[in-house]
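Here is the structure we will look at.
Note that one protein chain is taken out, while the other chains of the complex remain in position.
For clarity, chains are labelled A, B and C in written order, and residue numbers in each chain start from 1.
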């Protein structure tokens, strides 16, 4: 299973960059996952401008990002919260990517996590960010991991100081990827499959 | 596959009741689905009151609704939009149901559809309703079917006048139920499954 | 200035009832304010049902609530957060009130505050609750006071233990009511007023 991860922050010392690296390590530990960890900075792009799109087409950075998403089975983004909502930078990337048809993000499994120096762990930003993701037709996982007080949450090896937090993050990643790996049953054989499922007593 | 459906409206002539009956018919037509169509009125409940809960426990109507959800593999709700947002009645039902642990709605596949006499087809209400559903840990399908101008959308046999709308509804229901029926692979065998998936070239 | 206050909770020991009583005390201390403090329980109402409305009209509890709002210059509601969003009970009250025309809440000055036993102080619920308030045309104040860990925030005289919290609450109430009391200038004299304002150098 191909898992693409990046932090929606351009700053080198970003807490979200630290968090996504830890997440990528956890995902690497799962036997069935291939990790593709990138930096948001790998996908340079201007602000969306319809005239630019008409004259020069989709910028290369956008195309590269879209391709990474397209090739992944699951995408994990660690996003900061800016002003209680989705960063303009991440939204701008979504806006550009949405100009490519068919939509590279549609029907893709997404998980959002986030780190914030504040006490709320970016929960408001996460709620706000969900709307464009669902409108773009992604399967956005309902759970969220928010790292509060991120300025004091990492040790000098850039690991999470609190082992409970680390455990919770790992648990969520595993749960998400387990969900994302569900097998689609060909439509014509669904009746048999479901019969079997209905006959099996539920716990 | 057990599919539980209801319209989040108490009014007998409700457009959402008409729409959910049409939806139930379509689901019945899928060979792998068992339909459980109820009325919101089948689950009478008071407004949420912590004192009531302490003295008398969870009301019977709430328990019945929770059980229906618990037993279903997929839940489809047709909800009106009240004041650009989730009806208080539906939110009240969610609030009550959320008092039962483990959460009956968590990790359940949900689809929201809706009908409205207005021109927007209840799209604002749908966006607003999504938040408590995702916070409660449901797998809420990203797509939405909104029937605009619902007061003139049905014929005298309570079918949709516009065959394109009907086709679009049917398509969404099928797509949703196909998604909801994906098989969970036991964790220990995931590596094999995924290997196979990665080796298969993508179209 | 008439200020109407209530907590959107029915439970007698509700943290929000405690908080709104403290808020009412602060408002009473402002020389220009008349306080009307009620309990949500004073406005009993069923869940919204269009058939009920057709057969029996707007319930008495709703009419009473609407009248209180209508007569107030400013309305302050302390609301719990249920499942990361507006309580169904409060939304149901808004839905009922919105059936009265002209809308009793439109162009009214509102402030939302809230108390929650959790660490987030009901901030998610506040964000979610804002949508129907703005769609109903209220002037909803942008700031929010959220009391986190409300189960340990009050002393045995039902005052806030933390004087900084109390100061912050009082500051917000004063600021809100100052804003809400701004005088409307008759349209025809606006040009003079504004001229004067433009000529006055800004600090």
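By definition in this document, contacts are C-beta pairs under 8 Å (C-beta built on N, C-alpha and C of every residue); 3 or more make two chains touch, one makes a residue touch a chain.
Keep in mind it's a predicted model, so treat the numbers as computed, not measured.
K.L.:
For the full complex, can you list every visible chain touched by the one that's not shown?
P.N.:
A, B, C
K.L.:
Among B:123, B:169 or B:190, which one touches the chain that has been omitted from the display?
P.N.:
Touches the omitted chain: B:123.
K.L.:
If I consider the whole complex, including the chain that's not displayed, which of A:50, A:102, A:163 or A:186 touches that chain?
P.N.:
A:50
K.L.:
Considering the whole complex, not just the chains shown, which residues of chain C touch the missing one?
P.N.:
Touch with the absent chain occurs at residues 1-2, 31-34, 71, 73, 127, 130-131, 133-140, 142-143, 178-179, 181-185, 187, 190-191, 193-195, 197-198, 202.
K.L.:
Tell me which stretches of chain A touch the chain missing from the display.
P.N.:
Considering the whole complex, chain A reaches the absent chain at 9-14, 45, 47-52, 82-95, 98, 124, 128, 131-132, 135-136.
K.L.:
Residues on chain B that touch the omitted chain in the whole complex?
P.N.:
84, 119-120, 123-124, 127-128
As a working rule, only the chains that are shown with their structure count from here on.
K.L.:
Measuring between Cα centroids, which chain is at the maximum distance from chain A?
P.N.:
Of all chains, C has its centre farthest from that of chain A.
K.L.:
Spell out, as numbers or ranges, the residues of chain B touching 2 or more other chains.
P.N.:
As it turns out, chain B has residues touching two or more other chains at 131, 135-136.
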